[in-house]
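My questions will all concern the structure given below.
Only one protein chain is missing; all other protein chains are in place.
So, chain A:
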Amino acid sequence: MEAAMDLVRRMPPGSTETALNALLSLLPDHSIDLLSQVDLPLQVCMDKESLKEYILCEYNRDADSYRSPWSNKYEPPLEDGTVPSEDMRNLEIEANEVFSVYRDQYYEGGISSVYIWEDEDKGFIACFLIKKDGQGKRGYMQIGSWDAIHVIQVGPEEEGAAHYCLNSTVMLSLTTNNKQSGTFNLSGSIRRQMSMTLAVADGHLVNMGKMIEEMEGKLRNSLDQVYFGKTKEMVCTLRPPPEVLNMRLPDR
């Protein structure tokens, strides 16, 4: 598994799906680990009842069908597909509504879905997904995509508090293509974890939402400053821009 994960870290981010399929066929015994540790760009499906799109992932899949968070139904229809308990479903409905507003305020578009289900130890797990593709109204981006996956494990409530463990991944791809600057593609994914014990007086949704908001801010900042910054630094090490060269050679 270690070698497999190292390979995923080195392959072009745009080819993750091919890499995962190759690894699955080489290591059929590790398929569960591979599927849970390698994140792929999110796929979308249309809920025929509400005519709203929702995001597909391992967490709303049963056999070959995916459950819509809007209608709670599987597509393709599944007679005995597992659904969350009534309590969990009520929280899920609320979470989807609120998260849509959050998504709209930060992403000005895109699609979001939240899936919630009981955990074995009396807590629950919530999965928040956002997918944004775009041409970009500011006009520089030709093809861009941002996929965010947040999985929160919520422990059982003890003395008015609960433990929240958040695992987040953001996958990003930016491509510009024009005659003057050629093809420019910058893409990648990063994964981070955050754990907190919080009072549940305000409700789980408030706590989870705040953690996700903080995490997304951090991930966005890391991608912008650190990750993109590092690749730019590398380009300028390979062929320094003239102002750097002039500084190094003051006598010229």
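Basically, a contact is a pair of C-beta atoms (placed from the backbone, for glycine too) under 8 Å apart; a residue touches a chain by one contact, two chains touch by 3 or more; residues count from 1.
Operating definition for what follows: contacts and distances are computed from a predicted model.
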Not-shown chain resolves in UniProt (candidates "Eukaryotic translation initiation factor 3 subunit E", "F-actin-capping protein subunit alpha", "Phosphatidylinositol N-acetylglucosaminyltransferase subunit A" or "small monomeric GTPase") to "F-actin-capping protein subunit alpha"
The one of A:K48, A:K122 or A:R191 in touch with the missing chain is A:R191
Checked against the full complex, the residue among A:P84, A:G123 or A:G144 that touches the missing chain is A:G144
Filtering A:D6, A:E79 or A:E159 for touch with the omitted chain leaves A:D6
Note that chain A touches the chain not displayed via residues 3-4, 6-13, 15, 18-19, 21-28, 31, 94, 97-98, 101-102, 105-108, 132, 134, 136-141, 144-146, 172, 174, 176, 180-192, 202, 205-206, 209-210, 213, 216-217, 220, 222-224, 227-228, 230-235, 237-242, 245
